[in-house]
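Have a look at the structure below, then the notes.
Missing here is one protein chain; the remaining ones are kept as they sit in the complex.
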Amino acid sequence: MLGLLALVAGGMVLLIVWYLFSNALPVIEAGRLAAFFTDSLWQPRSQRDPQFGVVSMLVASFLVTLLAVALALPVGLAGAVFHRFYAPPVLERWNRRMLELLIGVPSVVFGFWGLMVIVPLIVRLAPHTSGQSLLAASIVLGLMILPIIALTSQAALQAVPPAQLQAAAGLGMGRARTIWSVALPAAKGGIGAGVLLALARAIGETMAVVLVCGNIPQIPKSLFDGIRPVTSTIALEMGYATASHKALLFCAALILVLFTALLVGWLSFRKVESDPGTGGA
Amino acid sequence: MAAFAFTACGKKESGDVVVLTGASTIAPIIVDVAKRYEEAHPGVRIEVQTGGTSRGIADTLSGVADLGMASRVLTDEEAEKLTAYRIAADGVCVVLHKDNPINDLSKQQLIDIYTKKETNWSAFGGPDATIVVANKADGRSTLEVFLGFVGLDKADVKADVVVGENLHVINSVVSNPNTIGYVSIGTAATEAQGGTPIKLIATDGIAATTENVASGTFPITRPLTIIEDAETSPAAKAFLDHLKSAEINDIIEKHFFVPVN
Partner (left out) sequence: MTPPTPRARPVAPVWLDRALAFAGATAALLSFGLFAWLVWDLARLGLPRISWTFLTGEIEDAGRSGGIGPLLVSTLLILVCCLALVIPLGTGCALWLSEFVRRGSLAARLVTGGVDLLASVPSIVFGLFGMVFFGQTLKMGFSILSGGLTLACMILPILVRTTLSALEALPADLRPASAGLGLTRTTSIVKLLLPAALPGIVVGITLGIGRALSETAALIFTSGYSIRWPSSFWDSGRALSVHIYDLTLNVPQSGAMASSTALVLLALILVVNSAAVALSEHWLRRRHQTS
């Protein structure tokens, strides 16, 4: 019975991949899949020179995700350590309420706020750019995944058995050393799972990024260059695509999901390798 | 609550339901029209869904929707199976920040800006600042009519920002005063009147106003249309006739578009 539920849960993604695949089929059948990796530009509807290069968009998707995690992880983790070990419990409780609320802010609100607040600040830093850039998208996305990382880290730190912490204190390790050598290693698995969730959320995010990333399909040379992640392209073009253009967009989505599968597979494989069977059954 | 649970099991109650899907520009108008129509025609339900012009086209063809809303001209292939009826017209105008001193740009100047032949506002008597070019995303009707007017292929345009929705263009101009973009006149006029720091720029000396769109003197326009396929239900036909009539003109004007019927 439970096995059936697990099968449904685990198999859902296959259904979605199949759906993407069947919609992308016209492109694959026409033998145009290679063009996705060899073309350098994305101009699917140009009459004169149609090109379907998806590489720059994949790079953009992963780059912006990586930067967002790099921004959110230190802040989220340090905040979680503070609330678990230094702050009074009341503050910790309120902080958790706040983070849960922050998760519920619609992505378009983040995007719009980023466009009206973050982008002008970036324009002041780099006056010859549009301001809608890799940097802006990373900041907005980092802010969006911050609560996920903070909450899961906090839960993971909370789950470290108090006996372990007391033992470390008994050895005279002091608070900082206890956190560093006992609590964080013990919570590593939970924090990792949170980062994985945040990573996945960032790669799949659409509405927030599209408003601040500039949507220029190019491989960025600086933080101030515009980028266009795959999801932005789908959001921008799907609603107005003709049948053949639509198949191209489904194909781009399929490629993104498959590349993410490789990344997630690699990450969770490494996780299983590195901590074999702590706790649980 | 019990009654609620009961209808929840019973699937939709029968009656005349007309489903429209399509362009997000047109949907808010039809929602307003539908509200009034339902009051005048008890028993008829009008369901309006958005998702973009091509969703409207696909849904009308597949029968998911009775009618579609399209803000671009149909392709030849699409036009074989569908008929489009104009219910309103919309102009596409260039917008700049209110602080930008430029008030008029010619077609040639727009070409120079959008192909990056000129990259500084000082070339047109503006401040010494880099021009930030905002272009629309592939497939948007505003992109197609604008490129049609200036006579450029998508591949010729060198943009700094690519955006989808009209309000995204306007807010890009607000957040970076050196930006140039083009949007629906209806949207831009509403925002400018409401105090957003943007201005509508004259093109080839013709002011960007709904009056000039109505009189046909403004050079860049697009149709807002309702599309149907060969199998339209009587209830949908009746609603389509209502949309094609002058009875909805006040609602169209309230949304800052130009009535055509």
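Going by the order they are written in, the chains are A and B; count residues from 1 in each one.
Here is the rule we use: a residue touches a chain if its C-beta (ideal position, glycine included) is under 8 Å from a C-beta of that chain, and two chains touch if they have at least 3 such contacts.
Please read all numbers here as calculations on a predicted model, not as lab measurements.
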Omitted chain: which shown chains does it touch?
-> A, B
Checked against the full complex, the residue among A:Pro26, A:Pro120 or A:Gly204 that touches the missing chain is A:Gly204
Touch residues of chain B, complete complex, unshown partner | 4, 7-8, 10-12, 19, 24-25, 27-29, 31-32, 47-51, 55, 64, 164-168, 170, 186-187, 190-191, 193-194, 196, 254-256
Positions on chain A contacted by the hidden chain, ascending | 1-3, 5-16, 19-20, 74-79, 81-83, 85-87, 95, 97-110, 112-113, 117, 143, 146-148, 150-152, 155-156, 159, 161, 171-177, 179-180, 189-190, 193, 196-197, 199-201, 203-207, 230-231, 234-235, 238, 253, 256-257, 260-261, 264-265, 268, 272, 276-277, 279-281
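Please note the rule applied: only the chains that are shown with their structure count from here on.
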Under the touch definition given earlier, write down the residues of chain A that touch chain B in their complex.
-> 41, 43-49, 112, 115-116, 119-120, 123, 127-132, 210-211, 214-216, 226, 228, 235-243, 245-246
Of chain B, residues touching chain A in the complex | 24, 51-55, 58, 72, 75, 78, 129-130, 132, 134, 137-141, 153-155, 159-164, 168, 171-172, 174-176, 179
